[in-house]
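Here the complex is missing a single protein chain, while all its other protein chains stay put.
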Amino acid sequence: MNASTVIFYILAALILGGGILSVTSRKIFRAAIYLLFSLIGIAGLYFYMNYEFIAAVQVIVYVGGIVVLIIFSVFLTHESGKDMKKPAIGRAIFSFLATAFAFALTMSIIKKQEFIPTPNAAIEPSVSNIGTQMLSTTQFGYILPFEVVSMLLLSAMIGCIVIAIKVKPNTEEIIKGHELKVPDEIDEPINASL
Amino acid sequence: MLSAGLIALIPLLPIFCFLLIALVGKNAFPRFCGVLGTISILGSFVLSLIVAVQYFFQVGKVNGVYQQLMPVKFEWLQFSPNVSIDMGILLDSISVMMILIVTFISLMVHIYSLGYMKGELRYATYYGFLSLFTFSMLGLVLSSNIFQIYIFWELVGVSSYLLIGFYFDRPSAVAAAKKAFIVTRFADLGFLIGILILAFYSGTLDFQTLITRLTTPTDQLNAITSASFMGMSALMWGLVLVFIGGAGKSAMFPLHVWLPDAMEGPTPVSALIHAATMVVAGVFLVARLFPVYSLSCPSALDVVAYVGIFSSFFAAIIACTQTDIKRVLAYSTMSQIGYMMFALGVSGYGGEHGLGYMASMFHLFTHAMFKALLFLGAGAVIHYVHSNEMKDMGGLRKLMRVTHITFLVACLAIAGIPPFAGFFSKEEILQAAYQSNKLIFVIAILTAAITAFYMFRLYFSIFWNKEYQSHGQEGHHKEGTGSMLMPLIILGSLSLIAGFVPFGKLVTSDGKELLTEFHITFSIAPVLLASAGILLAYSFYKTENAKPQNMADTMKRLYKNAYNKFYIDEVYLFITKKVVFNLIGRPAAWFDRNVVDGTMNMIATVTEKTSYSIKALQSGKLQQYSIYFFSGVIGFVLLFIYWWK
Partner (left out) sequence: MGIGLTQVLFVSVALFFIGVYGFLTRRNMITMLMSIELILNSININFIAFNKYLYADKLDGLFFTVFIITIAAAEAAVAIAIIINLYRNYKSIDIEDADTMKY
């Protein structure tokens, strides 16, 4: 029982505890924060396994991006205040039993499996190695998926904007109409609240 | 001899005419269809005349015996290499005689209808149906095998149905057509079973082969006479059942109920179908199978004879009381066909014994002439008076001269007064009856007397009795157009001379010549009795008096029963309504509605309820779908890991 084992168990408890609390919490903000803890725990696990680059990417993208995005969406849909409804009890029990059974099944298969590590020399997952391999066109090169993912990100961006755009009614009338319509708010005093 | 193609044209001309009228003529040239029909029948008649002349006087006779010729024969349906149905045309004495009669009477009726049905709305349809009927009848008499005759038998029934129900806006006409069709169809069931029995045992459907196999000592004859069922041999069953079919078509008791009602059709139709041609189909059928009847199963022939004489007497009694002139003529038809039937029934086969057969065919020939004449004359009278009842007529002798003379000629012929045609044929029938069965002879002579009585009752009631008062219809005082009078004159002259045809030389049971002698006893007695009948009718009906009513009052019970046709129709109605409908029809309907339909409904309801209960699977809710998906994946994983070997 050395320190690394203890650290691993603490990280595992953080990950799993955060996950469980996230899926069972009744308040939405708390669920988001528990998710945040779980993700940070996962980043810690990556650090523990000496994959610092991935841990950093995890923190930047997931914690700093996606959780923030989720919190923004909670605001936009005005769900922040009240508690969420509990799920139907039948469904909860059935889902719990199904997932528990599937978990037991998977673990039993894994326990039976004998994992043989490769006898080759290990490569160090340093940033330079990662970069070289990612941008190389020869063996183990990941340049093609890299480019494709960048196109995917572009299309996702455009898609999000198009899906979520709100067309203002005033601009429609101005575009359709012949004469320039003066909007009504001009007559009211402008609130310099910004 | 004419080529097979031209002989085949005899029945084919009318059917082509029917198709032409039905498909094209009805819409394109409706008024011309009458002439078209007449021309096609004229063609058939000319061809029949040529065939008759050639057959009877040139080629038909070989060694003094008239042969059976088959100019057309082709295989129609093959059941197995040995058993097949061949269709063909069979020419022998009776079929040549029949095509002559059918085409001639049909021609007369076509010409008559040009005037009678003029102005009718469905004129073209009428001529189409007439052509269809003529085709069916010609096919019937020219059939070479028993299955073909059955096909044409049914066709004739259909044509009769169409023509009786021609005025379909009248409910009585529709009911009469249905009655005719159903009664004859019911009889045809017996006919079909008879055909099947005969065909099964003799192994063939062809007339020539069938007759040979069942009249000469062959294996088939042994089989059919030894197999018996409820006391009668299979042969007797077969023949009696075939006769039942014939009895239905020929209106023998008790299947006669359709014939009086069939008078709802137009009068020329009654003349053609229900007097001269279709109703003799039953007689023709028995004559066709006559060798089997007389040589192999004489007891079946007894059945024919007794049914025939009973129907004849029965109809004569009823005819004395009827007031509708067409009904009187219908019952007289039934009576005369009874004569033909029992003449066949008392006949033997070959030589002297075959007198009944020859007499029956002779009577068929002459009867066609004068009965058609009677009906056409009645049609002229009805056309003039616009009513069927005797009480609306009377004193028409001055107003309808040609009709009067020809009607008188026909009445004298049917009463059997020499030298008109009916005398000769009736005399020979009575002679044949005397030779074999005295009881039948006595009843036949009595019936002859009654026939004379009621026919002259009819004649005097129409043309003498009282002065004619037209009931307000001042439309036409003309007797009828030339096209209506010409057939009357032609038929009247033929009724005069047809008796002198030497029938014994032409049509006999075995094809050989049969010379008949002139027996005074048989000629005098019936003539005397007939004259007595005529005198009785003269005294009762020539002038209006109370004698008929007095006589009816003295025989009140008998008169009432006869007037109501002995309540046979009521018996039929009782059987169908109370017995068949209640005991058979109702349970069957209940079964059909509840069990059969119930099963279908149940299947539909079960399907509907199942689909409603499964409907919830398609709820549109994403989480439910994912639960099903997830459970399914786990299931498949378990399946493939643990049970898939």
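Order of writing sets the chain letters: A and B. Residues in each chain are counted from 1.
Keep this in mind: a residue touches a chain if its C-beta (ideal position, glycine included) is under 8 Å from a C-beta of that chain, and two chains touch if they have at least 3 such contacts.
Predicted model only: the values in this text are computed from it and were never measured.
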| task | Would you write out the residues of chain A that touch the absent chain, in ascending order? | result | 1, 4-5, 8, 12, 15-16, 19-20, 22-24, 28, 31-32, 35, 38-39, 42, 45-46, 49-51, 53-54, 57-58, 61-62, 65-66, 69-70, 72-74, 76-77, 79, 84-85, 87, 91-92, 95-96, 98-100, 102-103, 106-107, 110-111, 115-118, 120-123, 125, 129-130, 133-134, 140, 142, 145, 149, 152-153, 156-157, 159-161, 163-164, 166
| said: Considering the whole complex, not just the chains shown, which residues of chain B touch the missing one? | reply: 615, 618-623, 626-627, 630
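Heads up, the rule we're going with is that only the chains that are shown with their structure count from here on.
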| note | Note: chain B sits from chain A at a C-alpha centroid distance in Å of 98
| field | Residues of chain B touching chain A in the complex | value | 623, 627, 630-631, 634, 637-638, 641
| Contact residues on chain A for chain B in the complex? | 91, 94-95, 98, 101-102, 105, 109
